[in-house]
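What follows is one structure encoded as structure tokens, with my remarks underneath.
A single protein chain has been omitted; all remaining protein chains appear in their positions.
Letters A, B and C mark the chains as written, and numbering starts fresh at 1 in each.
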Amino acid sequence: MQVQLNPTGVLNLLSQLEVDLLQQSSNSERYRLFRNCALAVLNVGSHTDSSSEIYNKYQDFDIKLIARERGIKIALDNPPETAFVDGEIISGIHEHIFSVIRDILFICQRHQEQINTPREITHMVFDMLRNADALEVNSDPNIITCWGGHSINETEYQYTKEVGYQLGLRGLNICTGCGPGAMKGPMKGATIGHAKQRISSNRYLGLTEPSIIAAEPPNPIVNELVILPDIEKRLEAFVRTAHGIIIFPGGAGTAEELLYLLGILLHPENAKQCLPVILTGPKESAGYFEEICAFIKSTLGEAALEKFEVIVDNPELVAQKLKAGVKEVREYRKERGDAYYFNWTLKIDNEFQMPFAPTHQNMSALDLHLDQPTQQLAANLRRAFSGIVAGNVKDEGIQAIKQHGPYTLSGDTSLMKDMDKLLRAFVEQGRMKLPGSKYIPCYQIKA
Amino acid sequence: MQVQLNPTGVLNLLSQLEVDLLQQSSNSERYRLFRNCALAVLNVGSHTDSSSEIYNKYQDFDIKLIARERGIKIALDNPPETAFVDGEIISGIHEHIFSVIRDILFICQRHQEQINTPREITHMVFDMLRNADALEVNSDPNIITCWGGHSINETEYQYTKEVGYQLGLRGLNICTGCGPGAMKGPMKGATIGHAKQRISSNRYLGLTEPSIIAAEPPNPIVNELVILPDIEKRLEAFVRTAHGIIIFPGGAGTAEELLYLLGILLHPENAKQCLPVILTGPKESAGYFEEICAFIKSTLGEAALEKFEVIVDNPELVAQKLKAGVKEVREYRKERGDAYYFNWTLKIDNEFQMPFAPTHQNMSALDLHLDQPTQQLAANLRRAFSGIVAGNVKDEGIQAIKQHGPYTLSGDTSLMKDMDKLLRAFVEQGRMKLPGSKYIPCYQIKA
Amino acid sequence: MQVQLNPTGVLNLLSQLEVDLLQQSSNSERYRLFRNCALAVLNVGSHTDSSSEIYNKYQDFDIKLIARERGIKIALDNPPETAFVDGEIISGIHEHIFSVIRDILFICQRHQEQINTPREITHMVFDMLRNADALEVNSDPNIITCWGGHSINETEYQYTKEVGYQLGLRGLNICTGCGPGAMKGPMKGATIGHAKQRISSNRYLGLTEPSIIAAEPPNPIVNELVILPDIEKRLEAFVRTAHGIIIFPGGAGTAEELLYLLGILLHPENAKQCLPVILTGPKESAGYFEEICAFIKSTLGEAALEKFEVIVDNPELVAQKLKAGVKEVREYRKERGDAYYFNWTLKIDNEFQMPFAPTHQNMSALDLHLDQPTQQLAANLRRAFSGIVAGNVKDEGIQAIKQHGPYTLSGDTSLMKDMDKLLRAFVEQGRMKLPGSKYIPCYQIKA
Partner (left out) sequence: MQVQLNPTGVLNLLSQLEVDLLQQSSNSERYRLFRNCALAVLNVGSHTDSSSEIYNKYQDFDIKLIARERGIKIALDNPPETAFVDGEIISGIHEHIFSVIRDILFICQRHQEQINTPREITHMVFDMLRNADALEVNSDPNIITCWGGHSINETEYQYTKEVGYQLGLRGLNICTGCGPGAMKGPMKGATIGHAKQRISSNRYLGLTEPSIIAAEPPNPIVNELVILPDIEKRLEAFVRTAHGIIIFPGGAGTAEELLYLLGILLHPENAKQCLPVILTGPKESAGYFEEICAFIKSTLGEAALEKFEVIVDNPELVAQKLKAGVKEVREYRKERGDAYYFNWTLKIDNEFQMPFAPTHQNMSALDLHLDQPTQQLAANLRRAFSGIVAGNVKDEGIQAIKQHGPYTLSGDTSLMKDMDKLLRAFVEQGRMKLPGSKYIPCYQIKA
């Protein structure tokens, strides 16, 4: 099966030099990156979250760019069928392919050299969002970033839809990591809310990165997809574009996001930052939040609990609080002359910005003792959960685990116990992996 | 509670003369019509389908037009709260209020004189749709009219959503009678399908009429609402704008629609008309369709069964068939130079066009014998079911039943038996009225 | 030569009943009206202002409506060639044809019955402008109506362009009677001004009527053309939509407009009306304005002179004053809750609203004595000049003069003398007719 896609968007305006960059012949590493991301967005109907499995299944998939008089055509060999309706590619997926090309080219061309200073890293995050037209200069604050598990139960899923609906009715837009579960529900709900409110400028912003995109393929409702180069830049993009954050129940990835956020918000320079954060879920999930709060309290302390609010089983209240919250964000930024579309003034320490490679060595070396500064601890915990996500669903992580066995995490006994307890709960509640397979932990906790 | 709505749409351009037409002081009958329709669209969250009950509940509701420098403001006294989110009216409902004003004014101003000839009636239907901007001159055929019950079970409801989703993925638009149940599901589903296909010109056309609007209030997804003056013109609008028709399970209203459609399609002059019609539902509803088909066969004969197709439990196939069907409609009309946006050439006999008032006298006088021409029989059966709908949910019908007892229907024994059987099935399956009340039949069948 | 025009605009949505209304076979009077207006807009390159001459020249011109699947096609037999570029009709002219159809149909359908009360007349003017989409509800006041001669010299023409340019630079829109000369110059100038200011919602509103349209064909820059049924409704449309008025040098028609305007503004109920009026021209035309002012002073009195301002040779100042003026109009209307888009509160007496037929009898019967109320005198003087315009350029007027000789005007000697002087000046300055023919007066003044 071969399919040709017509050019669309500004992306059809590629120079020959750029087309060459993405050809298989020119550079196999770059081509592999491009091909895998393209495959991931085409594979949205997937029922597995194992990147390796997906890449294995579609070994005969191929993608090529062909120059034509009205722009660049894309030729696909053996693409996943779920991307098509009666032989026609779904437009949303078609757009995502172009987002992939745009962002891979951007990463290859504009920021080839090493970027290391916080200023350069932040500029790159900004530059990629701008290049993707994902910064709206004339809008009031209205982006609610929703985090939460890709694997959640039906009750939780319906709840995320209802929250999305209530946000949509209030004219708020949704940003997520753009996979299934808690990343999809709020967008579906908001779509109906926006339709009832006749909002045609509705935004469903999906932020992803090459190593997670296959496990969490962007659902086609996402109408602005940005592929950041790594998880750290993706997290920075989340927090700098958000005007409010919701955290639904989730697993290791959600824990990583929460720890990243708290680590930043606890920085003294961010003490006055205005950013409403709400943890919410249906009443059946009340226990989950108690567990999370207990973990945060025992690791990052009471102060961390003040950075967010927990609301159980009340989608309308969540939406009302965030509606009020983004108004405060507006006031706060207006007073200071800060941009609405990008939170330049949020202080993000270098240790939250620098990429963490979850090798076995790096994982074992993580300092997980309680007697270190809170932010430092938050940064290290963030890295630990980030590694577990890699081991669960990312291609390289899975390969590494297959080869070397589970990661080893060690540190203070009490901390290790808390962590073990939390992770076991995630496993029991089926939050680590999509249903259908028995979960085998990719880590072991050493006291 | 008083609320003022800002002017919106072209409707804010009213002359003082027109504003006066809709004031309480000027003409109480016209004002009552206007007020009741406005109340109906505001009352969309309603859990009853009894028009009388609704009008009773909101006796202190009032609506006024006020001229302002940028158009006409609307003042509402004591509107239903479900129309508002945090004190702001939902935009979709706001638009519906203006549709009400537009159409009531139209009916009052432009067609005051009696119109009786088929040509004038059809022109009026056209004129109202045009005035409502509901005729798209530059589109290819893509309107799928969906009929079905306002009171259906959850399985059937999910099925209508899935069909809508599959239609939406294929770029088809939805037209319904715009109440709950089978009138809402396809629109919700299509909204998600359209979002994935990036279709921003998505149309959710709702056709209603003053006596049904309270029982079947337009859901806010409807983005084009037209209030035709009576059920006959509404039915004509349905069939002349449709490029394909789906009939989901339903009760007396759905039976009325099916009989109207078959009565017309069986007219010899319509023998060559191209209009795909599909009856569909989940596998649990297979029995329903068997019953309907049996009734049609024994009343209108085998030939009537050839005018439609029954597809059980296959939303994708339904959508594929209709996608193919509208292409044929396009070819057919193109060949003949017929308009795409309005089926001028469909022959509708006068007896299907002339309003039928479901008084007790008219109902008893209905000729329900088998020994009459098929179309004649279809027309009379249509009237019978139309009367039952009135007795079930329309204000005037309910009042008449309260005063005079149930309608009496009589005719050939075998026909009466078939009808009785069908109606009993509707009752048992809960299709006559929304759940929550015991259904007391508004009719009695005499052999 | 036969040309077919594709349907465009909402007008392609005609019902068969409406198409029939405009067919030659159905009603010859209505068809003649339609045909002549269509011919007039096609004949925009014309070098004559004699309606009779134009109708004579194109006796073999014919126009037909043909129903097609995507709307109504128009077939033209032997249209004037100047409407075409390389065989393709100029889009602006194409649109004008549709405006003709829209307005002729409107006049035929909606207001067939006699309308006589001021309220009904004003409603009709409003209704036609609304139907033509010529009322902008969300704009601040910005319409400058420009009056002036269709036959002016090159210096005056360049001056009108410069004034238009300065208005355009300030975001003001132009409304004129839409013929050549002072009706075209301001639009051309404003087009350049608007382009420099990137104003894409630029409006060039042309108001005309069937008996003048051939003599003053709308130039294709006019992007909103409305054909009112008669000169009185056209004048009412001018003053109710204008937020400021400029009067350039002109002949009898311009005098008619000025007298109409002053007659209304002098009404006591209009004493507080806010409407800036400026008479302007190049320094070479200073004498013209002195003459006009003298005539106004001796007929309507000093008070009339206070209703306008004369600015000679200063386009920038004219534009600045009007920019300031429309701001005052905005304040004035906002305070009172008056509409911006239509001046409902302007009092127009019945004698300015009722059509005046310039027959020989009516012309001789005009009461042109000074000893009558000022507004009455203004109304009668307006009629006198209106008649002269008819005798100069309108078909019926020209025919009547050909048959019965010049109109006779009589009244107070001094008034007659003033009038004679003014008219002679118009003749000498070439303002009565386009250059190229010797002007033979259509009137005679009796003391």
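Heads up, the rule we're going with is that a contact is a pair of C-beta atoms (placed from the backbone, for glycine too) under 8 Å apart; a residue touches a chain by one contact, two chains touch by 3 or more.
This structure is a prediction, so every number in the text was calculated from the model and none was measured.
For the chain that does not appear, the touching partners among the shown chains are A, C. Screening C:R170, C:R333 or C:R383 for touch with the missing chain picks out C:R170.
From the options A:R119, A:K272 or A:K438, the residue with contact to the chain not on display is A:R119. Of the candidate positions A:D62, A:E309, A:D338 or A:E351, contact with the unshown chain belongs to A:D338.
Only one of the listed residues, C:N131, C:Q158 or C:N223, touches the absent chain: C:N223.
Panel shows subunit C; residues 85-86, 90-92, 95, 169-170, 188, 191-192, 195-200, 220-221, 223, 320, 323 of it touch the chain omitted from the view. The missing chain lies against subunit A, touching residues 7, 10, 12-13, 15-17, 67-71, 110, 119-120, 122-123, 126-127, 130, 135, 137-138, 333-334, 336-341, 344.
Throughout what follows, only the chains that are shown with their structure count from here on.
Separation of subunit A from subunit C in touch steps, taking the shortest path, is 2.
In terms of Cα centroid distance from the overall Cα mean, chain B ranks first. Among the remaining chains, A is positioned farthest from subunit C, on the basis of C-alpha centroids. In a homomeric contact, the two copies may use the same or different surfaces; for subunit A and subunit B, over half of the interface residue numbers are shared, pointing to the same surface. Overlaying the C-alpha trace of subunit B on that of subunit C calls for a turn of 180°, given as a multiple of 5. For this pair, subunit A with subunit C, the centres built from the Cα atoms lie 63 Å apart.
If you average the Cα atoms of subunit B and of subunit C, the two centres end up 47 Å apart. Subunit A and subunit B have centres, each the mean of its CA atoms, that are 44 Å apart.
Not a single residue position of subunit B touches two or more of the other chains.
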